[in-house]
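Let me begin by handing over the structure; questions about it come next.
For chain A:
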Amino acid sequence: MLVRDYMTRHPLMADPDMSVVEARRFMGENNLRHLPVVGEGKRLLGLVTRQTLLVDPGRLGSLNVWEIADYLSRLTLKDVMVPADEVITVGPDVPVEEAARTMVEHRVGCLPVVDENIVIGIITEVDLLAHLAEMMAAGVPAVRVTVRMPDVRGELAKLVTAVSAQGWGILALGGAPAPRKPGYWDAVVKIRGIAQKEVVTALSQVEGHEIVDVREA
Partner candidate 1 sequence: MATERPGVGSPREVPILRVENLAISYETRYGEVTAVRDVSFEIGRGETLGIVGESGCGKSTVAFGIVNFLGRNGRIVSGRILFQGQDLVGRSERELRRLRGDRIAMVYQDPMQALNPSLRIGDQMAEVLIVHRRMKKDEAEERCIRMLERVYMPDPANVMRRYPHQLSGGQQQRVVIAMALLNDPALLIMDEPSTALDVTVEAAVLDLINDLQEEFDTAIMYISHNLGVIARVSDKVAVMYAGEVVERAAAEEIFLHPSHPYTLGLMRCVPRLGMEKASSYLHPIRGRVPPPNRLPPGCVFEPRCDFARPECAERRPPLKRLTDGHWVRCFFADEVASKGQEALAARWRKEATVHEPQREPTETILTVQDARVYYSVPARRLFSREKPVVKAVDGVSFHVPKQRTLGIVGESGCGKSTLVRAIIGLEKLSGGGMEFMGFDISVPVSKRDLDLIRNIQMVFQNPDATLNPSFTVGFQIARPLRRFRAVPKDRVKDEVIRLLNLMKLDASYYDRLPRQLSGGEKQRVAIARAIAARPELVLCDEPVSALDVSVQAAVLNLLLEVQRELGTTMLFIAHDLSVVRFFCDDIAVMYLGQIVEIGPAEAIYAPPYHPYTEALLSAVPIPDPTAEQRQIRLSGSVPSALNPPSGCRFHTRCPRREWLPDGGRICEVEPPPWQADTEEHRILCHIPLEQLRRMEAVVSEEVRDAG
Partner candidate 2 sequence: METEKKSRLRKFWESISIVLRSPTAAVGLAIVLFWVFVAIFAPLLAPHDPLAQDASAINQGPSPTYPLGTDNLGRDILSRLIYGSRVILILAPVSVLASVIVGTVLGLVGGYFGGIVDEIVMRILDAVMAFPTILLYLIIIAAIGPSPLNVVLAITFVGAPGIARLVRGLTLDIRTRDYIRAAEARGESALYIMFVEILPNARGPLIIDALLRVGYAIFAIGTLGFLGLGLPPPTPDWGGMISEARKYIWTNPLGVLWPALAIASLVVGLNLFADGLREETMRYQ
């Protein structure tokens, strides 16, 4: 579960000499939101997003229509891109959650994956969400139970023991601190091939655990 496994390899990239107009067309055509700008050997030079392509109106204010057209046609990516030293990047061998944290921390939707300054892929929020969905086996029919337990060592093991005591297999397992309830932990378990009722019966017997939510998903 490292970045290298979830990133998009061989992403579309652009030359620093590509004109802004061309880049806007290119990104639109290929439905891109982020475009790494690379030099020879795929070395990262900068990053372009849809926002960076929007030209600062202040700059244009003093120009007339013809001058604006001329200015725009001459504008290339290297003039507008976020330069490499300001781009937030991630290495291929970083855990996915670390990448997610980086993105949250910097409020960016995309991280170029670089290996010694060479762009080898790109990881976006969509990739991470896909990872989350996969982790929680979204779209696979199963019983999904959310159990609230004290945030104490050994509590999760109790839950897992209870499930395996029934001979059931765990399809997905996840957990997070319970919302608005400090000191508690919510765990989500997905179990396949049994009825909802059986699950409730089995798990409600676990001491100290409370079933918060159960559904067929």
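The rule is short, and it goes like this: a residue touches a chain if its C-beta (ideal position, glycine included) is under 8 Å from a C-beta of that chain, and two chains touch if they have at least 3 such contacts; residues count from 1.
How were these picked? Simply put, all candidates are chains of the complex that A comes from, given by their letters.
Remember, predicted model here, so these are calculated numbers, not experimental data.
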item: Among 1 or 2, touch partner of chain A in the complex; value: 1
item: Touching residues (chain side chain A, partner candidate 1) in the complex; value: 8-10, 12-13, 15, 26, 29-31, 40-43, 118, 120, 126, 130, 133-134, 137-140, 169-172, 192
